[in-house]
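Of the protein chains in this complex, all but one are displayed in their positions.
Naming follows writing order (A, B, C and D), and every chain is counted from residue 1.
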């Protein structure tokens, strides 16, 4: 999983089958200092509670679909947790 | 999923089994500001409506095949949505 | 698998289904000289014994879920070994 | 899928089970301008007709094995099409 911050929403009316009703958010991956790391991705919201500004962690690749009610869908990024706290070792702060 | 823009088409007569009839497009991945990000990829068009210039989001890796009528095919990128609108938080515009 | 060092912990109360009880750690990937390599990731602790500062190796992508008691969970990084020793050829030290 | 050019062949007598008879080629990934992009990879030739110099597209990761007669083999890159033509939008030429 990677840490990320929700930075936006995506509206798409024409979608592949199985994606109706899935909410898609724009997520910016972060490094350990919570600085932007790489390009923003589009993730399904598997916790159904993530909103803009929130710190989350998300899965990439095949496991993303396991987070959704319907598992055989073409989804490869999903938010699977809302982060309350990240504690780093002193050397890594 | 990643945001991308359709920038071209690919014609291939010799293909692996299972790929007959699948339409392949050249897609340029984009960052949140819709600037080019990384090399263009070749994606199957799972919504069957994507055309040059269009803003889309696509899956990479195994989940791409889930987007096609025949699922056990050697495809690892597929367009799964035509984007109507992306709304970013103010700080990320 | 990649070598990494455990550098922190993540607390998340809202999680996708199936992730209750799984311990998540922040892991910094390392190169062969044990220097930081790329952004830190969040990994499930499949050996249930990893702690801050420890040298580990972890799997990424689908195979991570194979390391957990419940296999159909949305997890894509897991610590699968605590490293006792890495021996490099002389030219690569 | 990514565009690539076949640049060589690999001979290996000691192989993992299931790989006997599979032809392996060295493929250089290309960007949209057909310039080298990233390191060359070793791909199974699933169309059985690819030769040095040829423009191809290939799958990476799990889907590669779907392109071969025997599907449960440890292969993660496969050439799945010989490219006849790539047409790009005017802005992307």
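One rule holds for everything that comes next: a residue touches a chain if its C-beta (ideal position, glycine included) is under 8 Å from a C-beta of that chain, and two chains touch if they have at least 3 such contacts.
Worth saying up front: this structure is predicted, and the values here are computed from it rather than measured.
Chain D residues in contact with the hidden partner, per the touch definition given at the top, are 7-19, 24, 26, 28, 39-43, 52-53, 61-62, 64-65, 72-77. Take chain C: the residues that touch the chain left off the picture are 1-3, 29-32, 37-38, 46-47, 49, 57, 59-64, 66-67, 71, 78-89, 91-92.
Going forward, only the chains that are shown with their structure count from here on.
These two copies of the sequence, chain A and chain D, are related by a rotation of 145 degrees on CA atoms, to the nearest 5. Residues touching across the chain A-chain C interface largely differ between the two copies, under half of the numbers being common to both.
The distance from the centre of chain B to the centre of chain C, each centre being the mean of the chain's C-alpha atoms, comes to 31 Å.
Within chain D, contacts with two or more other chains are made by residues 62.
Judged by the touch criterion defined above, the protein chains link up one after another in an open path, with no loop closing it.
Inter-chain contacts occur between A-B, A-C, B-D.
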